[in-house]
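Shown next, in structure tokens, is the structure this report addresses.
Every protein chain but one is kept in place in this view of the complex.
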Amino acid sequence: MDSASIITDIPALGETKIPSPVQNRAKGANGITCVSDNERVLIDVRELSLVQLLQDGQAPACFELAGPRNNIFFDPSKLRCALVTCGGLCPGLNDIIRSVVLELHWGYGVRNIYGIRYGLQGFIPKFGHDVIDLTPDFVVNIHERGGSVLGSSRGPQDVEEIVDCLERMNIGILFMIGGDGALMAATRIADTILERNLKISVVGVPKTIDNDIYLVSRSFGFDTAVDVATRAIMSAHNEAQGYPNGIGLLKLMGRHSGFIAATAALAQQDVNFVLIPEADFDLQGPNGLLAALEARLADREHAVIVAAEGAGQIFFTDEKTERDASGNIKLKDIGIYLKEIIQSYFDAKRINISIKYIDPSYMIRSLPANANDRVFCNFLGRNAVHAGMAGKTNLLIGHWNNNFVHVPMKTVAGKRKQIDPKGRLWRSTLEATGQGSLKND
Amino acid sequence: MDSASIITDIPALGETKIPSPVQNRAKGANGITCVSDNERVLIDVRELSLVQLLQDGQAPACFELAGPRNNIFFDPSKLRCALVTCGGLCPGLNDIIRSVVLELHWGYGVRNIYGIRYGLQGFIPKFGHDVIDLTPDFVVNIHERGGSVLGSSRGPQDVEEIVDCLERMNIGILFMIGGDGALMAATRIADTILERNLKISVVGVPKTIDNDIYLVSRSFGFDTAVDVATRAIMSAHNEAQGYPNGIGLLKLMGRHSGFIAATAALAQQDVNFVLIPEADFDLQGPNGLLAALEARLADREHAVIVAAEGAGQIFFTDEKTERDASGNIKLKDIGIYLKEIIQSYFDAKRINISIKYIDPSYMIRSLPANANDRVFCNFLGRNAVHAGMAGKTNLLIGHWNNNFVHVPMKTVAGKRKQIDPKGRLWRSTLEATGQGSLKND
Amino acid sequence: MDSASIITDIPALGETKIPSPVQNRAKGANGITCVSDNERVLIDVRELSLVQLLQDGQAPACFELAGPRNNIFFDPSKLRCALVTCGGLCPGLNDIIRSVVLELHWGYGVRNIYGIRYGLQGFIPKFGHDVIDLTPDFVVNIHERGGSVLGSSRGPQDVEEIVDCLERMNIGILFMIGGDGALMAATRIADTILERNLKISVVGVPKTIDNDIYLVSRSFGFDTAVDVATRAIMSAHNEAQGYPNGIGLLKLMGRHSGFIAATAALAQQDVNFVLIPEADFDLQGPNGLLAALEARLADREHAVIVAAEGAGQIFFTDEKTERDASGNIKLKDIGIYLKEIIQSYFDAKRINISIKYIDPSYMIRSLPANANDRVFCNFLGRNAVHAGMAGKTNLLIGHWNNNFVHVPMKTVAGKRKQIDPKGRLWRSTLEATGQGSLKND
Partner (left out) sequence: MDSASIITDIPALGETKIPSPVQNRAKGANGITCVSDNERVLIDVRELSLVQLLQDGQAPACFELAGPRNNIFFDPSKLRCALVTCGGLCPGLNDIIRSVVLELHWGYGVRNIYGIRYGLQGFIPKFGHDVIDLTPDFVVNIHERGGSVLGSSRGPQDVEEIVDCLERMNIGILFMIGGDGALMAATRIADTILERNLKISVVGVPKTIDNDIYLVSRSFGFDTAVDVATRAIMSAHNEAQGYPNGIGLLKLMGRHSGFIAATAALAQQDVNFVLIPEADFDLQGPNGLLAALEARLADREHAVIVAAEGAGQIFFTDEKTERDASGNIKLKDIGIYLKEIIQSYFDAKRINISIKYIDPSYMIRSLPANANDRVFCNFLGRNAVHAGMAGKTNLLIGHWNNNFVHVPMKTVAGKRKQIDPKGRLWRSTLEATGQGSLKND
């Protein structure tokens, strides 16, 4: 990571001249400390890199600290805000909606908050989706349910039409909660707003259950996903131990990164092989998965394999690339592929095995957030409001070195965080599984 | 149910001449009441049927009450017992193993208890599976884990070889925990024992997560399965509500009976269509599922469908019948079939839908039992021991009209309990879903 | 139980002349079978008792089967119903409210359903509580929350004022969900209604987390309570094992009956002593609890004790009797008493112990119902509606021999179900704990 080159400046709609009402929120709690734009968090906290940078005469890259500002840009009494959730479900969506609404309403006194239905579709007239009035009463218990009370959808919509809708509705701040695609759209929406010279702030909250947002150390829903994934591993392990030469094969989320697979394997330490997109592996050959699996069965009579959905896509390179409605490449199913190839391998060797394949699919992402994610989402939502009220735009609320920070959307767009195959997480995973390289050379 | 014709007599190995040590188990708790073989429970408790029977001069059918007897057949100090678990995993297997071992050891003073590994395979020399010494220390915490500590396997083994093994090991009581196939095998084992004139009791504990044992009101693991299934329904519901015209489609266990599907639908009342093997339904036509689904979407924009795996097998009648290792007919996958046919139907009508298919498969059956099933398993295991010690054989421990009872294996073999499509459970399910008949005539 | 003398006749408001709309509920599902008043369930299902009865020329006592009738008494289009929840919270209250409302609305077409706030207080003008309009929308998700959306209160209110309120509101059916006190009140309300010659049906759903309703085999919320209690036992066990001579002491609900304590001890088999109101025990002396506990510690170094709150009240007989707002005798705290007396006993013997006292109190009763209780509550609620619509009154919806039945309130009033110290449940508990009689003679 060459942190010095990272763009960290946050665009703003204009001067912040209005004293923030947040300080009065806690009746009598005068001491609430607002955050200044000068408060910043180092991106790279390793001493050696830092000393190097300074010796080179460079300023270290820093993110602006998130939080309430002393002065705000928008007049709360006249402000209208919109919220939209895009893409796949993720634990915590309702928590963020809830905290955005509560902070806007109670913290700033904003009374017009609209929930856009079914993702970007909700902006486009032809779909005819209604708009939801978001009030404290409406959101009070929604965090107890999974999914999104606003609904969602996949795929892009016309950016001009979206901005038309924002204009028609007189929106001052648009809160977009979404993944890759949605954040790309958010950037284009912010650009169009700029071209039209409108005063609309676009604040993103990055959503990816896979935890693979670049420069964001943790994304919401991930902790819940790992929690639930461990129970699926427990099932796979019980099935594996339940039969002679039992193999439990589990597919977990992770299109481009194996964070869920590796972390869940560390939590529920019954896994013998973790397969992730970041670490190539061979199937055949003396070090390949199949030989390693055979050795494991000979030794212990059972085995558990966890594959991230994006692992081993190299085995499908000959096939035609397909894309889904959001433009994501449709992955071939590594789980079913492994199940079949493992069965064939042992059939050919006349070794009886009992392989059980588990694909929890939508059972993980549609659950309510656990306590840890709830707290995290609460901070994300409230900081999104603080940023928007201060007229900041084209930014994400991120989390870095234990602080909530402002990340310019452009800095993140099109990049992705992955497991470092030489780093701490993968090293620990290898230690916990003892799986070796699974590579023939 | 023509209860009068039901065989309820339990075979016995011989006279019970040894006073049971159970009464002394609870030091000083002299009052423990043993059960007499004359204590019996009516099978049909409806007054009208009963009066009719008596008017016809018939005796009403009754099951022997389970429980400790005053006298026992086996001498505990010389007795050797074996336990085996067969077929698919089911929550509660370890609880039953545990309570059998604890009752034999502490209740009767039996010191030689062997766990047969990997189901019926464990009796057959060629597989070379070891035998586990079952002691209180070994079983003390096993109820906290899912699966079976003994392991299991599918498919029949040679009955003569099994009885040879019992003879070699000098087994006095064989406890078999298993489903259809295993109980068939148990009957044949008991017959062979009789032919060889051996004094070996065979006591079965019926296992079916589907809850479809004939004349057994409840089977262990079912309550846990419903518990977990409700969470899968919650996921399906959140996915359905999350998208425009969202459809959550969930497949649940139930090869020949829809008890899990119907009961879980009653517990988590977010289901609009429940499909079970016992109730035929049409796909096409004005009352068929597809039209009903279209109407539901038009009305509410989302729908949840729960299908028992054995539902709608009529749609596959043209295809070749396949069987698995246990001889069960391999069902065609109704879940995938429905997913595809629903997608095609709405594609043809150019209606955009978002269908999410969930198949929890092995995630349910491999979990630890919940508290309710734990209590239930504890009773099953202890009553199995009481029956075996009294020299009773060729019987199951069942549950009927709120009492644990002795059910002759032959009475149950080859029959199955199903949901009565005109009965209370299905009526309530229809009330809860409002799904109508789904039949065109 | 002398079942022959049990009153089982259910009073009715008048003839049922209106065909029930329930059969049409499931569009096209013509086959829904209604229940006839002649369908009855034997109370005592043991064959010997039955034969004896018949030989004596007596008819066996039977309960009327619950369920929808072909004809009903009330005209749904004009009917106004009220629901009230009384006394302590219990898992499942919201499930019953929900199923009553859904069955009234969708099953019978009743449109005026009122929720009375805060128990019997809600009828009394001086408290000024509002009334809640109960609609399907209002109740759709309430089963996911613990507590009661209507609120509750303790203590009696003036019966005349309550009936005045019912008259003013033109209520046809009053659904009362409550315990001992509330059911007493319900009986008096029904009597007053009769005296005033009003056509108001009073249908009760018995509520007691302690599971101690006479002639009701199971009450809602009990299964959930046991579920949660097992986790508290796990904590007590971990604390006991965590320290030298560790003692985990847990108090569980059960004022007059130890069902929760005994059942939870069977589920989570880590308990060494279960103390219940039904089984006297000594503290001092060679067989008393303290000596038995000392022996257990000497043998295994740790022990777990579970006491129902009503256990050992005999030790407080000298003290003044106090009563709470509902008139229940205020129990002395057996948990704190045991903690102190155990500590003193070992202090006097200079034996170091580490005793940890756990009182989950309100943490159990205020949780949402588990899946099993949800299904159970759904049946209770719908059967309460069926009974009320048929003009039956002064009855409870009970559960007996696996059937939902109508139980006359007067039959149950003032009686209580308890654990039989010579029966199956207590015998199993003694087997599981090995605790002995704990009595000196």
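A, B and C label the chains in the order they appear, each numbered from 1.
In this text, a residue touches a chain if its C-beta (ideal position, glycine included) is under 8 Å from a C-beta of that chain, and two chains touch if they have at least 3 such contacts.
Note that the coordinates shown come from a computational prediction; the quantities given were computed from them, not determined experimentally.
Return the single residue from A:126, A:350 or A:424 that touches the missing chain.
From the options A:126, A:350 or A:424, the contact with the absent chain belongs to A:424.
Using the touch rule from the top, list residues of chain B that touch the missing partner.
Given the touch definition above, chain B has residues 141, 144-145 touching the missing chain.
Go through chain C and note every residue touching the omitted chain.
Missing-chain contacts on chain C: residues 89, 118, 121, 127, 129, 145-148, 151-153, 231-232, 234-239, 241-244, 246, 248, 354, 356-363, 366-367.
Suppose we count only contacts with the excluded chain; which residues of chain A make the list?
The missing chain touches chain A at positions 22, 25-33, 38-42, 45-48, 50, 54, 60, 62, 65, 67-68, 98, 102-103, 106-107, 143, 217, 223, 226-227, 229-230, 263-264, 266-269, 287, 370-372, 374-375, 378-379, 382, 401-404, 421-424, 427-428, 430-432, 434-437, 439.
Heads up, the rule we're going with is that only the chains that are shown with their structure count from here on.
Rounded to the nearest whole Å, what is the centre-to-centre distance of chain A and chain C, using the mean of the C-alpha atoms as each centre?
46
How many angstrom between the C-alpha centroids of chain B and chain A?
Computed from C-alpha means, the inter-chain centre distance equals 42 Å.
Quick one: which residues in chain B touch 2 or more of the other chains?
Not one residue in chain B touches at least two other chains.
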